[in-house]
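One chain of protein is taken out of this complex; the other chains stay put.
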Amino acid sequence: MDDGHATTLGAHGQGHAHAAHAHEIEIPYTVHPRPDTGVYNGKLGIWLFLASEVMLFGALFSTLVLLRTSASVWPHGWRILNVPLATLNTFVLIGSSVTVILAWAHLRLGNLKKAKLFLALTLLCGFGFMIIKTIEYMTKFSHHQYPSTNNFFATYFVLTGLHGLHVLGGMVVFAYLLLTANKWYAEKRDQFTNRVETTGLYWHFVDLVWIFLFPILYLL
Amino acid sequence: MPPQRQIRVGNQWMRARDARRALEEAIRAEEAERAEHGGGHKQSFLRQYVFSIDHKWIGIQYAVTSLLFLLLGFSMMLLMRYQLAWPGKAFPGFIAKFLGDANAPGGIMLPEFYNQLGAMHGTVMVFLAIVPLAVGAFGNYVVPLQVGAPDMAFPKLNMMSYWLYLPGGLLMLTSFLVPGGAPSSGWTSYPPLSVIAPHGQTIWIIGMIFLITSSLLGSINFIVTIFQLRAKGLTFMRLPFFVWAQLITSFLLLLAFPPLEAAAILQLMDRVAGTSFFMPSGLVVSGTPLQNAGGGNPLLWQHLFWFLAHPEVYVLILPGMGIISEVIANNTRKPLWGYRSLVGAGVFLGFMSFIVWAHHMFMTGMGTAISAFFQTTTMIISIPSVIILTALIISLWGGSIRFNVPMLFALAFLPMFGIGGLTGLPLGLAAADIHLHDTYYVIGHFHYVVAPGTIFAMFAGIYYWFPKATGRQMNEFWGKVHFWASLIFINGVFAPMFVQGLAGVSRRLYDGGAQYEHAKPIIHTNVFMSISAFLLLAAQVPFIVNFFYSIFKGKRVGHNVWDATTIDWAATSSPPLGHGNFEVLPVVYRGPYEYSVPGYTAADFLPQHVPDDGEPTVPVGGGMLPAHAVAQKEA
Partner (left out) sequence: MSDHAMHPEQGVPDQHAGGAPREPLGEHEHPTHHDHGHDNSPEGIRKEIRRYLMVFGMLAVLTVITVAIAQLHLPTWQAVALALVVATVKATLVAAFFMHLVSEKKLIYAVLAITVFFFGVLMWGPWHHRDNAQKAYPGYDVNASQPSTTATAGSHDNQGQPQQGH
């Protein structure tokens, strides 16, 4: 063993032989699940992120509960918010949850065209949701109802606003996925499928938050 | 190392002079090889040094930035200590000029400016200095190496994490420049005071949102790296305790920070959109009734804030405990006592830290039932802390201790953290807390935990891993000067605080309590504390000089200078940035602290990646030489 360096380099080629390419280091389990944990990196990552999101919205829900139970007067949401529009938005968001999971299913079936179609539909639903939300906000503003009006409106605007920001963030990612779909699908199909799955998980979570926001703010 | 003519290199003995010569030769050969391999694929300057996605460089970025913030937070404290020791005395010329007439007219500090310094000292120290140093710097640099990973799981998120931290920190500092100055409502930013405060507070909140997002990305990265990128054979019970500490810390950051982010958003809304989440009705500010809807709850902020900030305390201490464990096992040359109890205690500590937060709020009139609950959980959480400390102390028993600089800091950590921890118990009991709440006793308590506790652990870590990061060792003599001076003066600063606090001197007093009759017999200690603080600054000079001098001129050492067992020491020293960490991913065969293994006579340490028979996949680098250099020698 006159050159331990070279020998070890040759013996195991785990992608580090060309170590000088710093940006080409291969991180293990980016695509395929690690056998003992059963998940790939992105999936664990997104679930951890969602865990932190649970705590973020949890704190806001906690705020709402505390303010509402200790307020002497708290208006009924259905009296002052637009329930039909919000119901429509619920359908839009649930629909988009279905389209994103269908996109993932079709990617696994190897049908890129359909997958892209469903991704586009998801993005469209996102747009729809945001437009309806904007209409809602504008109506409120035109009635001089602002976050500063009272704590009901304060919680309403903060909760739906933060949720809206999450929708917007998801839309940006979907747009990116859609624009780069062909390239990714051709080069790294599995990784692209994973990306759609993790983005989908995030999107379902956004949907899930809305499922609670809708009755709590609008119907009670 | 004992002064012997013969030293052990790898598995053979040779004369020290020969060994040193061989080492220099080997390092030259390695550098030549690197130049040959790396020359053709030079990265752009930006990618390599600024927006690096390499965990080692990001770790170094974090380290340097947070050390600068540490010095900044320390300087703020020095300004405050000057004022406390000699209330109303003008600052010497150049400092007065630097502070300016707005903050210190005629060189005399304004009370408002004192408050700003107080709030910013806490914020800078906790959020910009110690957490980034403990988690961002040590976690980033060491964790992937210790788990045998090529990098973090999400290198680009890692970069983003740093580039959210730095702007967030700088943004917070700009608040000194806006009208009304920096936030002055304390690092806890309690409303309603913080909501009616000048613009600096808004900047604080926005900076905070940056920092929270940064640590969120970081913590996800750490957890995924530790779960997913562990080397083959590295089971959880074989992880170095440092990695366990970082894992627990990451979970704390992941789940405790979002409520503060929510609270920050709500406070931002209160400030800029006129909502009343934290603002009760009927507030009168400077004689005028406040024009807002009211109906909010200022205690809600305290709940959301401490829901983060109590786990944050353990974020501050756990990585320190991890570093101390590594250093103690290495320098006692024996395994840690009760590794499993350490891990169990660490996990339990992390869990419990989420359900003790309201012991910061005994004085808010929560009611006895809820106080009793949080009092109980607080007493329970002291048990795992004691287990950890006890295990570390027992680890010293029967060891042949090497008193090098990292070990000195580690040894000092034990009693210092002990003092900090034990003085916390009376604060956790509601009855005692009524007297001690918001006195200097509290300041003394948590500074003992964080300053001679965590910061000493950080120093231990810096001296310990410096050779890994730079390939050179820091000067031992000046390290010892730094240690002894720091140990003496830091106690001079904080020990009298307990006495002041027991006498009832409140914290956050501009004149150190001079206006209160009950404080008069004791506040003369302020002068002693302040002089100690200035000497503490002087004690850091050897460290700063040593640090920079050693980067360029320090003694060159091999890959495994401390004869350590964990696989971070299997990686090349001063690893080229972005090189990946190991030529080959290591395979792990045993637990992390196999020192003085009975029956193993080749050396007093058995690295994790050395198989019982056959060649390790990665050079051992025992003694002073990398293994391939030994092989060359033999050939």
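We just call them A and B in the order they show up, numbering each chain from 1.
In the analysis below, a residue touches a chain if its C-beta (ideal position, glycine included) is under 8 Å from a C-beta of that chain, and two chains touch if they have at least 3 such contacts.
For clarity, every value in this text was computed on a predicted model and none was experimentally measured.
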item	value
Contact list for the unshown chain, restricted to visible chains	A, B
From A:Ile101, A:Leu121, A:Val167 or A:Val196, residue that would touch the chain that is not displayed	A:Ile101
Residue of B:Ala29, B:Leu71 or B:Val597 touching the missing chain in the full complex	B:Val597
Residue of A:Phe129, A:Phe157, A:Phe174 or A:Phe205 in touch with the missing chain, whole complex considered	A:Phe205
Sole contact to the chain not displayed, among B:Thr174, B:Thr235 or B:Gln515	B:Thr235
Absent-chain interface as seen on subunit B, which is shown	1-2, 4, 8, 227, 232-233, 235, 237-238, 251, 255, 259, 280-282, 293-300, 303-304, 307, 334-340, 354-355, 357-358, 361, 364-370, 397-400, 563, 587-594, 596-604, 612
Positions on subunit A contacted by the hidden chain, ascending	29, 31-39, 43-44, 47-48, 51, 54-55, 58-59, 61-63, 65-76, 78-80, 83, 87, 90-91, 94-95, 97-98, 101-102, 105, 108-109, 143, 145, 149-153, 190, 200-201, 204-205, 207-208, 211-212, 214-216, 218-220
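Operating definition for what follows: only the chains that are shown with their structure count from here on.
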item	value
Centre-to-centre distance between subunit B and subunit A (centres being mean Cα positions), rounded to whole Å	33
Parts of subunit B lying in touch with subunit A, wherever the complex brings them together	33, 37-38, 40-41, 43, 47-48, 53-54, 149-151, 153-155, 216, 219-221, 223-224, 227-229, 254-259, 261-263, 265-266, 269, 273-277, 292-293, 295-297, 300, 303-304, 307, 577-580, 582-585, 615, 617-619, 627-628, 631-632, 635
Residue ranges of subunit A in contact with subunit B within the complex	1-5, 8-9, 11-12, 14-16, 19-23, 25-30, 34, 37, 39-41, 44-45, 48-49, 51-53, 55-60, 62-63, 66-67, 70-71, 146-151, 154, 157-158, 162
